[in-house]
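Here the structure is laid out as structure tokens; the discussion comes afterwards.
What follows is part of the complex, with its chains left where they were.
Should a chain be cited, it is by its letter among A, B and C, assigned in written order, with residues numbered from 1 in that chain.
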């Protein structure tokens, strides 16, 4: 059965480049003689039948905007049988032959279940600032989020150097220290604390005090949000060293903003690949970039825990500080 | 007695444009046949005699850098008689005929006392991201800090709109809501909470719920750090409305960074004016911009509580939302 | 006769902050019980009756975008009697009681003529990156354009310093050297050439060669587009000094982009003032900021040649280099 009409949705937390991905799906889809329907608010819009047809013009002027024009939501209803059933009825009623799901690991898990239960072909495009997709190098939005964090860090460094102070800066990363490691390396930071690895606060405080005696008075410690609270670390360092230490939580400023060139190009490229997959009758997979090549991976595999070469990067950070 | 050698220091929190001010003092001073001595770490460097002569080349390539090349520190010792005495001895020993003090209200209070006690001519250049100097429109660094906050807000808005969420964003301003009001206006925010004005959380929650019924689902509330904690407000709104609400504290990312054109030009202009004041035998004053003109104000007057046209801006914010 | 419905248009070259001004006119107008009609493509849309009613929601999410959602055009037809007549008929047919014209001196001249001929109340809001409006300090968009140019200059400085080269950088300013002077001052540039003042290329080359002997090898010269071509100056300097000299024309990158906080706040504030003027029965005027206060000036006066304190800024640039 030939595919004629596809749906596209963005789910989970928004990531810079989602709009570029939507643009890619729509224009490449139209060019492949498909109709494209936008589904609002992720899975919730599929349940509630919030759809809008997307034409060439409807995705003009969005390539450089953060967020997502289709909006997104976290959706508990889709975890219920009733929610999935309603979503399926929307698919049937609107003659949607395949779904493109732009999001992170939670969205991919949902897509995988939906496919298994109702046999609706789903292809995932990894977009998330958590880099939580297994089997690929980078999610869409990650490059932007890392740059945003590094530029914020450059600002903080001005004060750290001028006031000769210690800062503990919390960056995104609930289960993964990937962002924290990249930011620490690119920001020239002195220390980094990540979920994948235990840390020794006594050792860190010892290093700080020893540095102080040598005349090294400013210090920036990156903390992945999933590892420990920046506030707690700052408080402990102050107590243990008697040196004034400030905590900063970068939080949501890392999530939005104008996507970098890389985030846009990755989004456009993967969007075209995803449409090609649906056209070729593929399902239950995600597309992604690995070692500079576009790969297709099973959705189930994509949501497994991802391994990172932590030790190597951590060692580099410590040597280069 | 003609002035031959002047000292320059930066004190209090660093502000973007301090380096441009140092450049202005040094090059304009040299051009006026003065010798210029940099004092490191603010008042602390005066107590500890940490000085370095500054020539034309020593301030090259700093006009666009945040922070301060002379470093800065908060200095409790200078509040003691002993500290002030040591500072005075440094002044005498190094034949410093006048001091240029780049900083905020705390630094100006210290300069005023130092002048009263030891008759060392001090001229202040207002540089602080708190806009805490009375009698002038804007401190150096403020324009940069407001832009940094507004651009961070643009990022947050992407998520607020895409996820249809409520955000409470805390910006700098311990005793003044000036930054909060400017950021709220320029960021198109829905509400702002400042120290100068009481707020009614019931009313805010009522507005949010009512907006929700009309379909207005995203909401950004700016909070000045001196008014209340963003964390508390977010928690309360979640409890009162059952709507997911996130708190973000911008914190030190507002303090550093490349100064805007305005912050640089203000810094350079005031630096020249400050040197002219010392040359003209003036003391115990600060220079500043008021109504587009450079004015001289008494240091004591400069540190009084500043009045702001709060009502007018607040009304505008509410109308334009 | 009470005003019930107003039109708003953007004309001439686009400037960052025009969208914020439109937002201000619409929301403040609606709050004042007015209907607001957007006119597309400036005067051309008035001739061709390209209108669209603007409600509260239609100006959401534009405060931080460059360009103008109403589009703009240079319009020769409006200089003819026939064009103006058609425009007037659009005004009558659509019961437009007053016009708000967002633009520069050309747009203000057109508004003034239109008022004189057909008695349609026009109020101008100065938005232009040329700062070509007399009687006020700054047009909307100027602060953004200057920052864009200064940040581009910071980039160029990296190469000028690293490769020890001479650069001639052309910035906007057809009849005024205002931008050039601000950019040269904030960028720490060595020389500036503006339309208001003759220049001596022999002297400049002499300074360069002399600097070279002292070891000063990099040099940035700012040129206002209205003064002379950067290309010609670079060529002449190469010929006269045998030193490699590069020309860069910043051009249209100075025109677009996200408006700064100041450009947005100025736009919003003047928009409200302009609506108030129409409500108060005023006409043939523009609103603007002078010495930190909102003023009203006659449109005819606004389009006269503007005076600038050139000598003072130029002297500062030369001293601080």
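By definition in this document, a contact is a pair of C-beta atoms (placed from the backbone, for glycine too) under 8 Å apart; a residue touches a chain by one contact, two chains touch by 3 or more.
Values in this document were obtained by computation on a predicted structure and should not be read as measured data.
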item: Given 3 placed chains, full-complex copy number; value: 4
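Simple rule for what comes next: only the chains that are shown with their structure count from here on.
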item: Apart from chain A, which chains still form joined groups through touching; value: one piece
item: Chain B against chain A, contact positions shared by both copies (same if over half, else different); value: same
item: Greatest separation from chain C - chain, by CA centre; value: A
item: Centre-to-centre distance between chain C and chain A (centres being mean Cα positions), rounded to whole Å; value: 39
item: Whole-Å gap between the CA centroids of chain B and chain C; value: 29
item: Chain A and chain B, separation of their C-alpha mean positions in angstrom; value: 35
item: Residues of chain A whose C-beta touches two or more other chains; value: none
item: Residue numbers on chain A that touch chain B, as the complex places them; value: 10, 13-14, 16, 18, 41, 65-68, 71-73, 148, 152, 154-159, 161-164, 167, 246, 248-257
item: Residues of chain C that touch chain B when the two form their complex; value: 23-24, 27-28, 31, 61, 63-64, 137, 143, 146-147, 150-151, 154, 157, 161, 182-183, 185-188, 258, 260-262, 264-265, 268-269, 272, 290-293, 316, 319-321
